[in-house]
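One structure is given below, represented as structure tokens, and several questions about it will come after.
The complex appears here without one of its protein chains, the remainder shown in place.
Read from first to last, the chains carry the letters A, B and C; within each, the first residue is number 1.
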Amino acid sequence: MSQPFRHPDRGRVDRTRPLTFRFGDRTMTGFAGDTLASALLANGVHEVARSVNLGRPRGIVTAGVEEPSAVVQIEAPFPEPMLTATTVEVYDGLVAHPLRGQGWLAPEPDSARYDAVWAHCEVLVVGAGAAGIAAAADAAASTGDRVILVDERPPRPSEVPAGVRLLTRTTVVGYYDDNFLVAVQRRTNHLGAAAPLEQARERLWRIRAGRVVLATGAHERLIPFPDNDRPGIMLAGAALAYLRDYGVLVGRRALVYTNNDTAYRVADELRGAGVDVVVADTRADAPAADLPGARLSGVLGDRRVTGVRVAGRQLDVDAVLVTGGFSPVLHLYSQAGGRLRYDDGLGALLPDGCRQRVEVVGAAAGVGLPRCGPPPMPEPSDADGRTFVDLQRDVTIAEVRRATGAGLRSVEHVKRYTTAGTAHDQGKTSGLLTSATVAAALGSSAAEVGVTTFRPPYVPVSFATLAGRDRDDLFDAARLTPIHDWHLARGAPFENVGQWKRAWYYPRDGEDMAAAVTRECRAARTGVAMMDASTLGKIDVQGPDAGEFLDRLYTNVMSTLAIGAVRYGVMCRLDGMVFDDGTVARLTADRFLVTTTTGNAAAVLDWMEEWLQTEWPHLRVWCTSVTEQWATVALVGPGARGVLARVAPDLAVDVESFPFMRWRDATVAGLPARVFRISFSGELAYEINVATWHGYALWQALMTAGADAGITPYGTETMHVLRAEKGYPIVGQDTDGTVTPDDLGLGWAIRKSTKDFVGRRSLSRPDTARSDRKHLVGLLPDDPTLLLVEGAHIVGHTPLGPPPVPYLGHVTSSYPSVALGRTFALALVTSGRQRIGERLYATVNGTLIPVEVTSHVLYDPEGARRDG
Amino acid sequence: MSWVPEQPDRVWRSAEPKRRYQVVIVGGGGHGLATAYYLARNHGITDVAVLERGWLAGGNMARNTTIIRSNYLWEASAGIYEHALKLWESLEAELGYPILFSQRGVLNLAHSPQEVRDGMRRVQANLLAGVDAQWLDPMEVAEVCPIVNVSPQLRYPVLGATYQPRGGIAKHDYVAWGFARAASDLGVDIIEHCEVTGFDRRDGRVIGVRTTRGEIGAQTVALSAAGHTSVLADMVGLRVPLQSHALQALVSDLLLPVHPTVVMSNAVHVYVSQAHKGELVMGAGIDAHNSYSQRGAVHVIERQLAAAVELFPVFARAHVLRTWGGIVDVSPDASPIVGLTGIEGLMINCGWGTGGFKATPGIGWCYAHTIAHGQPHPLNAPFTLDRFTTGALVDEHGAAAVAH
Amino acid sequence: MMIITCPWCGPRNETEFHYGGEAGVAYPADPGVLSDEEWGRFLFVRSNPKGVLHERWSHNAGCRRWFSVHRDTVTHEVGPAR
Partner (left out) sequence: MTVDQRRSPLGGLAEEFAQIAVRTGGRLRIAEQPYLRQLNVRAGADALAAAAATLGLALPTTPNTVIRTGDLTALWLGPDDWLVLGGQGPEPTPVGWGVVDVSAQRTAIVLSGPAAVGLLAHGCALDLERMGSDWCAQTMLARANVVLSGFPPDEIRVLVRASFASYLASWLLDAVMAM
């Protein structure tokens, strides 16, 4: 018979829409509106899981998120581990499986979409029970207030007050600073395989509320007794919910076991639905009880309750419905920073004040809850090892007593010793039982023992939901230059530099990276080559005090720079270590253009603003990022002048008219441009800047103009080789935050005058002023074909000997060089400049490679090539 | 089914404070307990009290993500962490306590050419320092940890990783309890719910502490209070270069074994292992602002999980069960501060940032030596306070970054 | 997600701001005259109270202005900007 435990007419399920699902190896039917738990119970299935440690059969205990027992694995339509049967809505094609404490993850990627949204309201009400609806109606009545009412259940026919935005299937999971709450909305789960793919499966709501009303209700508690984990034993309120909401009878003959009066309403209603009910009340003074002053001392049945021993009698029952009172749901309140106080009458915690604008109403504030005290704890007995306080973690009274017996006094220690309260339900139904057991064992009170801290999330949230839409290409912004499409079409691989995508090299047919870079380097040294340098940071610094300002930030003097001239500059952090480098060009008397490294553009601008605003507000200087105002193309090589002359016929490009370290405004390829004669390769070079929207056109024009000269686009790898051959350091590669300008051989860039610059004082500290610091030097392997690994370490002796082996430094950069006809490296080496000419050894994975120390400037040390 | 081992029937002895001790250790976390243990075991100093203001080992010891490794960049760091790792390798037998030490290996992923250089550099430095270290290419990463997404299509693809096979995890609480019980057995007094409210001084020298359970005299007071060090140091007018920040962590629901090792990625700010019971244990970034709140902001968690799902697509439908924050004490060079303070009778051990747990036995050993001899142990000698004057920093930002 | 109130733009999420640590630590008028110890203190030592900290923020994703607030490092409650 299908659904033998379905009551003929009670409940709110839609009997016109039967649904077929599979649980374990059984195919069953339920109705639209069922949870997996209600559908299973309708089919008479109580045993739905095994316990994690002891492997005991476990059933369904609750009808909601607090479920401590019925944890299942979803297998289809897409695997999801560790969901409570009480919260999974049934749909056609659902396949679920009983679990023993651990779920499993799908090996295939989750193709579902996720999403997040911000929301603002004056009033947020959590929980759409009677108290929540009343609070929402109240709030909505005040003019103009936006009221959001959040409820974890599917839409119900209950009345939504006018002007209230209702979010159903939505659970508030976290309550953070300044009334910021996060909720998870389950949007398509209940549709199963029919869920539209483009719709987000779950949506994260980030809600900022003026004030919050928590109408989160209360969780019913178990009363501990031997074998209280047997399937068929559940909370009395849950049995009532299954009848009222789903039309499901949890059994035919039930024992209601209670310490409070709510049980009698449950008993009456179940009797009305045809269930035989016996009420056993732990209180002696319980006139309505069939068995007053009763203790449940045993349970019959192995995989399902078949009977109980109570009050010295044995009863045949197929369900035991327990109520040990109620604990207000104050997880969110506690997360908000709300204080809790223990109320003896309720045997539970109540709200006791919060610095945030939050109020608690209804059962969550204890309203209407029976004042029955904590659940009665059993006297110590042989059955303690079968009397559970935390079902999901298999924690028994005996285990808790063992913890206190071992010497533990804090409930936090007991929790960690026993693992009580750490499972899927985070102790929603067990927390108080654990505290009560500890209190009983220590002869103390639950009030003194307290409970462990409530932490977000209130219910488990899938990783993907919290990741939202920040996945795949949207995981992080990819910053593109205006010439990106060209690089892409040309087949360049890209290097991530911060968020930027930079063309790495441009392989021709059949070329690997090494071949491409060799070709690109040769072109730059012997012909003409070009690179997209648009990612360089650019800052417009203007104002009457701009020169003075730059003098304070750079190690060298900028205020003396002539209009039309450019100077290389280094900045230090306060600790004297190199922060960034770049060029400074003087545009007018009170205006400079500063360039920064690609990675530090934002940091340098922030640095400038911080100094200007917080230390030197009297300086009249304004800094503006123009990084993306300008596209920059570096035109490099002995043939660069010819190509430039061709595209900029009005620009005098001869050495005298346009010398090194000067800039000129010009029309280049018909585009308004600013051309800088600066070089990061040692070759004759121009950096041509045009408005970003003209970058692509400039690039194409240069490619065309240089075609007959064999103009060669090159990427960041070639740029790195060319600069390394010249000994130009790259901040972040040849430096690591422990390197001073002098360490890099940039002592010449430190001004001779005593005028302060940021970081100067640090350079004279005892350790920073040592002469035997690590210096940037060149290394030439004895074997000119051998390429050192970047990161290889340098030692002065052979053999290595046993560790710890003292070392002198490490290789920061290493390349094969077509210009040098051999490999070379840059390295930071202790007393490096004093070791030039010495034989040292590079060590990689224990092997030793002999190298000679040289100056870090290996190519064209005289600087003869820069004029072409 | 892997489940936790049976817990011992006996833990530490809860003591009442005496009037005075030879050594009072302020802070009953892993470091304080290990220090007490090694004071007794290595130096025969058993007249020791460990004062804990709350429940024992309830601070960072209870909140960290339990990663153990020694592959730090600089010789000084590798020295002390490797000493710790060697002690970890025999600690279970030493303490007679099941600490679930599991050497499942630690991967540090590299996502940019610069991270590849930095990783290779660290591997070579580690090998010279006697630390086991390997460089793995992406395919080798996938062999060690098949669930890592090594597709070059990732926004920040995995370009390789450093690998320390001897790294791993242990069960934090059990480590603390193991040290507590062993120290207690050797005569150390462990005193919980005893908060230090001030210091007693005579002629400039610290001669004891005032606590919520009375005054306690001491020849040496040894601070071991991690994120709360500044609060204590302020009481004696000692200015320590520390800032306390919230570091967030979380656990998932219990899963069948899926993740065989420990994976850390500084670039995308995530690190994850799967603990013995089956839960994924994850850490994220440090909140930028100072905080003593032991909770963090949810946007950090969101970002962390975006990174986790990118790197481990298999994690998409794992669930976050619980999030929390620890308070990490961060020094300017991301290295610890250990040793003398310039105040007679007062020693300091702090600034471990995110590295505290993995150092536990090592620093306990060395701090005990420092206390017993009044001079730093050679392994903690580089970590003096005066390096912030001379500039001889041990800058682990590059290698430690956010990390752990 | 704290709210930090920018004196110009009003309340915004903490993610729009850059944290600048303790406020009121002025750059020395003449660093050259400081001893190594004094300079070291200026560089590295900042207050770290468990309680109210006078600290700097910059509205980085907004108007880019620096300002200071008093914020409780335990409760994260923020006093008025100045």
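In the analysis below, a contact is a pair of C-beta atoms (placed from the backbone, for glycine too) under 8 Å apart; a residue touches a chain by one contact, two chains touch by 3 or more.
Because the structure is a prediction, the values reported are computed rather than measured.
Asks: For the chain omitted from this view, which of the shown chains does it touch?
Replies: Result for the missing chain's touching partners among shown chains: A, C.
Asks: Of the residues listed, A:34, A:229, A:384 or A:470, which one is in contact with the missing chain?
Replies: Only one listed residue reaches the unshown chain, and that is A:470.
Asks: Which residue from A:359, A:540 or A:756 sits in contact with the chain not drawn here?
Replies: A:540
Asks: Spell out, residue by residue, where the missing chain touches chain C.
Replies: Contact residues on chain C toward the absent chain are 8-10, 12-13, 15-16, 61-65.
Asks: By the contact definition given up top, give the residues of chain A that touch the hidden chain.
Replies: 113, 115-120, 146, 198-200, 206, 208, 469-470, 473-474, 476-482, 484, 500, 535, 540, 542-543, 620, 622, 624-630, 670-671, 691-697
Criterion: only the chains that are shown with their structure count from here on.
Asks: For chain A and chain C, let me know how many angstrom lie between their CA-based centres, rounded off.
Replies: One centre to the other, that is 25 Å.
Asks: From the C-alpha centre of chain A to that of chain B, how far is it in Å?
Replies: 22
Asks: Which chain A residues touch at least two other chains?
Replies: 176-177, 180, 206, 575, 762, 765-766
Asks: Residues of chain C that contact two or more other chains, please.
Replies: Where chain C meets two or more other chains at a single residue, that happens at 1-2, 18, 36, 39-40, 43, 75-76.
Asks: Would you mind writing out the residues of chain B in touch with chain A in their complex?
Replies: Touch residues, chain B against chain A: 1, 3-4, 7-14, 55-56, 58, 62, 75, 78-79, 111-114, 116-125, 127-130, 154-156, 173, 192, 252-256, 258, 277-278, 295, 297-298, 301-303, 305-310, 313-324, 387, 389-393, 395, 397-398.
Asks: Report the residues of chain B in contact with chain C in the complex, numbered from low to high.
Replies: For chain B paired with chain C, touching residues are 228, 230-231, 234, 239-244, 288-293, 297-299, 332, 388-391.
Asks: Which residues of chain A touch chain C once you look at their complex with the stated criterion?
Replies: 176-178, 180, 206, 208, 337, 355, 574-575, 606, 609-610, 613-615, 754, 756, 760-762, 765-766
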